[in-house]
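Complex shown without one protein chain; remaining protein chains in place.
A, B, C and D are the chain letters, set down in written order, and residue numbers restart from 1 in every chain.
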């Protein structure tokens, strides 16, 4: 049962990662690339963390997984906003 | 053992104090540290003299688990030479690099850097572990590069960066050899390595370590970084860089070739090293001849003077190690290290006095300075006697021992190197000496405190006196000599 | 399960390879940094998978990687601003009009 | 399957290494270098060297990356970040290939592995993590000198300041929009990082972690706070900062001397006291390492916008 949850959730996570990467490669302009990417990696990491959580041995490990995901979410949110702004000012430079 | 440990930790404590204490307490703390470390180094020397080499397993863990230190005659002798140079540099820097003269930045930074360099040199002199030696070398490199850059001038920054580039390349080559050695033998202790079963990769490891150390020692053709770096630093820093820093990598080279892996030495490799040394003597001498600034002449002369030491490889290494002349060649090479250290420090400190007096070290500007600053002129002349290898200086003893070994071993061609090098040195030192002692004067010097002027004089006098008293140091240097070489006695 | 986790890690690595292409291609510096950010997150994901595969101690490494990746990105944003110390969210940076510092670095 | 995984990982590492060296453009190389450190950390994880993976992730991918990014920013403002078109260099390629082949040959020529037998020594070391036992007990002298090296690099870095800037705060004058995303990030991250860093030091005695890794994490969150203008940049003249720099090495040295006075020798730790002693030394070292790393990254006192 736990194994099936892991297969499904990590598989989903992988799909999001691949989608994010494909978006990063394929989208023509920088801002849609940014958008694709933040979706892809946040959700992808979340599903993988959840999927891996079904294999853990202690609750502390589950907490750690969620903590890492939370930290990554926070960092990615902050960073993508700042980098997007930086990109705007970069593209506005003469 | 107490002496050895105090000698290692006192400069570290003093450096930490110099960083943490407020500016008015910095100089007293640094000078106190210098004084105490000198006492410790004399204490260590007496202990080695009385009881033989001092060995310590740090933390009580014997190799291959832990790190061993061993103060033999060679390490302790270099330690004393270093202590003498450090005292002299500290006394000169008190005048030249004081915060009110050189600004708060240099006034802050010079002391901890000098003390950390000292601690690192001491650590290298006694380390028996190849990786610990790497860490010590890196500490030396970083402090030395900072000392090159400390003046803040554009040329100094560029010289420091070039120095760092070469030094790090050397470190990585050395590290590659260390990695291969541990991977093959599971230990890095020099004594344990001496007893190892030779592995096929050992020659590669030895080659990599040697190449790295040659870059750090500035042996021809890896010398290009040295003259700009040593001449760009303030004189007290140059004295440290030229007199002491190359000796550390040279010492490791001796330890590896004579103690850790002596059986890998072949006549070919030994001759190759000595040939590079001979080329360094010639090339350094010729370039010194072409310079018009005193500090550059002195810096190129370091390239030449370090070259002599490499004659030790064919004269005392490999199969020759068991021969009667090996002891003489070995001692001669170490004498050269000691004599060059004292004399070179004296020369740079003298150059510092000239720069403080007239604001320039161009030979043309220095004409007739001996009249106003006779003690400094005399110091420079005495130091020149040592570099030329004239009797009764220690430089003479060194060259005499090496030439005797060359004749005794039938490798008389190597005897040409000290002889020819002496002539070249006479040529390149004649120019600054004739300028300093010229009858006419170019510039009127500012007055220099008497106490400052005596500093290089004492160092230069010591470099000559070492030759007069050479029988005591000769015996001292045999303490703890690698067994293979000691058999020859 | 071991087989799946291996496959998963390999697939994630391949996906990171795709992001590396974007780092190579650019064209803007922000593109490169965002791709590096994706690689950072992907690296955290790989470490999570390896933690399940080998040893849960690796979660500590994943955590460190997540923290430090954030630092690198903040460092990038700072170094991108005109004076090297700013914040893109600030109202148009106080233009000191020194005439320098506004030039774009190469985008090759 | 595990071989495929390792080969894929190594292929990525090599590709990124190649891109760092071969691609034109300094900025691109810096970004590749950051991802390189990250992939290498995964490589260490695969090799089972978790403490090294932690150090690599924190130091190579994180701190060195920020250091290079900040330097690139400064060079760009000094118009020195561009590089001339790259040309292939055949002699360099020959030397490089020769060295790589020699190392590759050396791998296959290695004799059977011999490692020192630590089974008797480890229970005496006071800690359960063998890497910590080596770093803080068996080879403590290396570690002490390593902490000193960090300090020496910082003093050297400070010597690159201009004399007229000596009394200024260290590094650039960071500013951020009050209440903005960056400023809030600079407030939220430090508590998390603080707890995590302390955990790493505490756990390092028995599990993955250690003073250098913990200190690096602490340094990273402090740097984010300083860059977000939440924490002020220190000045060299402030004694508390200089004290923090020497505190760790000082405690380490003193405990080493105490070993010489009260125990079997310099840096000796009696087995029954080893654990508390190591944790104390590590705690002190962590503080100093964190402060030193922060100051190493933000750089010498700056003249405040005059460097362009």
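Structural remarks
Please note the rule applied: a residue touches a chain if its C-beta (ideal position, glycine included) is under 8 Å from a C-beta of that chain, and two chains touch if they have at least 3 such contacts.
By definition in this document, contacts and distances are computed from a predicted model.
For the chain that is left out, the UniProt protein name among "Na+/H+ antiporter subunit C", "Cytochrome c oxidase subunit I", "[acyl-carrier-protein] S-malonyltransferase" or "Urea ABC transporter ATP-binding protein UrtD" is "Na+/H+ antiporter subunit C". The chain we do not see here touches B, D in the full complex. Among D:43, D:126 or D:234, only D:43 touches the chain left out of the display. Touching the missing chain, out of D:52, D:223 or D:245, is residue D:52.
Checked against the full complex, the one of B:32, B:99 or B:158 touching the unshown chain is B:158.
Annotation for chain B: contacts to the undisplayed chain at residues 131, 135, 138, 141-142, 145-146, 149, 153-154, 157-158, 160-162, 164-165, 168-169, 171-172, 175-176, 179, 182-183, 186. Along chain D, the points of touch with the absent chain fall at residues 2-3, 6-7, 10, 13-14, 17-18, 20-21, 26, 29-30, 33, 36-37, 40, 43-44, 46-49, 51-52, 55-56, 59-60, 63-64, 67-68, 71-72, 74-75, 78-81, 83-89, 91-93, 95-97, 99-101, 103-104, 107, 110, 113-116, 118, 130-131, 133-135, 138-139, 142-143, 146, 149-150, 152-154, 156-157, 160, 210, 212, 293, 296-297, 299-300, 307.
Convention: only the chains that are shown with their structure count from here on.
The chain pair with more C-beta contacts between its two chains, of C-D and A-D, is C-D. With centres taken as mean Cα positions, chain C sits 46 Å from chain B.
Computed centre separation for the pair chain C/chain D is 18 angstrom, with centres defined by C-alpha atoms. Each chain gets a centre from the mean of its Cα atoms; for chain A and chain D, those two points are 27 Å apart. Residue positions of chain A with contacts to 2 or more other chains are 71, 74-75, 78, 82. Touching chain A in their complex are the following residues of chain C: 1, 4-5, 8, 11-12, 15-16, 18-19, 21-22, 28-31, 33-35, 37-38, 41-42, 44-45, 48-49, 51-52, 56, 59-60, 62-63, 66-67, 69-70, 73-74, 76-77, 80-81, 87-89, 102, 104. Per the touch definition, chain D reaches chain C in the complex via residues 1-2, 4-5, 8-9, 12, 15-16, 19, 23-28, 31-32, 34-35, 38-39, 41-42, 45-46, 48, 50, 53-54, 57-58, 61-63, 65-66, 69-70, 72-74, 76-77, 79, 81-83, 172-177, 180-183, 185, 189, 192-193, 196, 200, 203, 207-209, 213, 216-217, 220-221, 223-224, 227-229, 305, 308. Touching chain D in their complex are the following residues of chain B: 1-2, 5, 8-9, 12-13, 15-17, 19-20, 22, 56-61, 64-67, 103-106, 108-109, 112-113, 116, 119-120, 123, 131-132, 135-136, 138-139, 142-143, 145-146, 149-150, 152, 157, 176, 180, 183-187, 197, 199-201, 204-205.
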